[in-house]
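Got a structure for you, questions after.
As you look at this complex, bear in mind that one protein chain is not there, while each of the others sits in place.
Presenting chain A:
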Amino acid sequence: MKQSKSAKVLSYAVVALLLVLYIVPLLLVFNVSFKSFTEYLLNPIGLVSDIQWNNYKDAWTQGNFSNYFLNSLLYTGVATVLTLIVSLFGAFPVARNYVRWSGLIYLFFLLSQFLPNPMVAQFKLMLAMKQEFGFVGYDTRLGYILLKTSGTGIVFMMFTGYIKSISRELDEAAGMDGCGYSRYLFQIVLPLMKPVIATGVILTAIGIWNDFVGPVMYLPSPANYPITFGLKEFRGQYGNNWPMLACGIMIVSTPLIVLYTFIQKYIVDGALAGAVKA
């Protein structure tokens, strides 16, 4: 079908308007991050005239960002890897009917998407664990990581679907050669699942890295803050000093934007797979 010229122009106009709404805020933040506080107060919007590189240094040291980054990397890295492994432990036997009541277990795991809000009792549980054991539960790194490790979510469902497409004869051949179950999972199945693992990693990692509510609830000690909570605290510390806060925003978002430009296609596809399968 032919597109009329005016329709095309209108389309570009709508998209351009929206692009302004999405890009301009980030450009303004970038611009403000180089201003001195005085310059910002006198001229908050105009192009920066006297670039203050020191802003970044100050924000980095005073905001304690290196600590937050390490925490975020730790939580995201460990919980993502664990999520993939336990999802595989769940998905493989269920997809293959290697355990009794596979269908029932699948439905039970699926139910995780439709449960009533567990927050109240979860909070009591985290407190009780902390009191009982000390090293796990409320305000512990391990407690938060375990909370974020889930083998029943979207990754589990994606894995189950994908494993069904892997030939069962492979299992039999490996079994015949005397390969054990866990060795088979890690050395044969896992490498075969590369595409779906990439999607799973991205979905899980974005979710945990950007988790805001979880740390606010369960990680109240400054030593345990991830980057999201750190940014919130930084805001509390600097109030309306927007050049400083803009540096904070840039410090947190630049690595994400750089990463995003490289693996954009996978992220977009991953988000779609997650939504459509859910």
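One rule holds for everything that comes next: contacts are C-beta pairs under 8 Å (C-beta built on N, C-alpha and C of every residue); 3 or more make two chains touch, one makes a residue touch a chain; residues count from 1.
Just so we're on the same page, contacts and distances are computed from a predicted model.
Enquirer: For the chain not present in this complex, what protein name does its UniProt entry give, out of "Extracellular solute-binding protein", "Thiazole synthase", "Chemotaxis phosphatase CheX-like protein" or "Sugar ABC transporter permease"?
Expert: Of the names offered in "Extracellular solute-binding protein", "Thiazole synthase", "Chemotaxis phosphatase CheX-like protein" or "Sugar ABC transporter permease", the absent chain's UniProt record gives "Sugar ABC transporter permease".
Enquirer: Sort through A:74, A:201 or A:217 and give me the one touching the missing partner chain.
Expert: The single option touching the absent chain is A:217.
Enquirer: Quick one: say which of A:15, A:51, A:142 or A:223 touches the chain that got left out.
Expert: A:15
Enquirer: Return the single residue from A:48, A:74, A:146 or A:166 that touches the missing chain.
Expert: Spelled out, the listed residue whose C-beta touches the missing chain is A:146.
Enquirer: Identify the residues of chain A touching the omitted chain, counting contacts across the whole complex.
Expert: 1, 3, 11-12, 14-15, 18-19, 21-23, 25-26, 28-29, 32, 40-41, 44-45, 86-87, 89-90, 92-94, 98-100, 105, 108-109, 111-112, 115-125, 127, 131, 146-147, 149-152, 156, 171-172, 174-176, 179-182, 184, 206, 209-210, 212-213, 216-217, 227-229, 231-232, 235, 240, 242, 245-246, 248-249, 252-253, 256-257, 260-261, 264, 267-268, 271-272, 275-276, 278
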